[in-house]
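Complex shown without one protein chain; remaining protein chains in place.
Chains: A, B and C, in written order; residue numbering restarts at 1 for each.
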């Protein structure tokens, strides 16, 4: 049986977008966003992904399920600057019994007067999370969490 | 003439509120928000304060006005936790020809069923910014920036 | 009895210096160290202060004593740049039964050929820590910790 077969099929609707305004603290002396600053954007992206599916990560933690990052991969294509309004797309790309893979694309809308709307793709990334218990042992994701991760998003909160 | 007299009177409407959801990266091993994580919240608070008054900081920078922090003061009262939705109140407290003082209060709404809405005051802070030119020399704030800083806020953007 | 009387007298030898090289991540688009980056330098300064007096903070935590920051005050004077080698001076300035105040001075050695050695004072700061138990209640500092905090430093570790 193939590795692929162990994965749950992931529907196209398993994506959420978070807008993220770049502050000064995230930039570096090159005048662009420091490559390490995106890690926090990715984290916010997946926390929001879960919240919009009525699966706040905090509730999982309180039930004894923890989701540390075990793999991180980023391909940087174009730099972002202070005050840019970035669109962080978070997508569930793969699910196994004890892991979730999120794929990211960070884009910046381009707005030239009189032109068609377009977007610069700034980076692509993915992270793999492992589900563990409070002592660090692998623990299968609960069925309701799998259902929530595979569902379409509900309405965003007024403020998140 | 007193020091106080050099200050511009600041109206009560010189305040804006930003909601800020606490992520994992901002917490520390005590299980609460690390004291250093609030610095970024303060920065976002004043960037948003300026944006809501049609004075985006980026535009000031492009005109050769920079506003580095020259003083920072925080009194921490209660800890915040992961997933808390914090209200960051940013207020212009004093203006001189070459400085702006912002006062902050960070609060957490309390929502006990059946009780009146209430808020925990988590901290109070202020920062003083100095207006300088690109070479680091003091430069008086331009008149339109003073007007914007002293005006009431316009509508928040859909996403910021 | 005066407030001052409640303080333990602090000897002049209650100071330690930590050298800190500035990386890229700590800078911002102004080309200088972001004001928030110093918070981590202060923390390292006092952790090293304690370690050099055989009072590693970790051992205190394991005994149920926690020292969160309850007050932070920084006056920034001159900017630091990427690759600067900064000297972070950490000094115990005041001790009460349940608080410790650390004073900081961050300096940058100046080395002009043929000139006397000199230092730029980049900032002055202080933090106040409160001693609490695991549930957040004030807890007097243990006598051995007070002794260690008031002692001269031992030799620095080979690597810290």
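We take it that a residue touches a chain if its C-beta (ideal position, glycine included) is under 8 Å from a C-beta of that chain, and two chains touch if they have at least 3 such contacts.
Treat the numbers as computed from the prediction; the structure is a model and nothing was measured.
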For chain B, the residues touching the chain missing from this view = 24-25, 27-32, 34, 36, 81-82
Given the full complex, what residues of chain A touch the hidden partner chain?
-> 30, 32, 35-36, 39-40, 43, 66, 68-77, 79, 136
Kindly note down the residues of chain C that lie in touch with the hidden chain.
-> 19, 21, 23-25, 39-40, 43-44, 47, 56-58, 61, 82-83, 85, 159-160
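The rule is short, and it goes like this: only the chains that are shown with their structure count from here on.
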Could you give the separation in Å between the centres of chain A and chain B, each centre being the mean of its C-alpha atoms?
-> 28
Touching two or more other chains - residues of chain C = 30, 32, 36
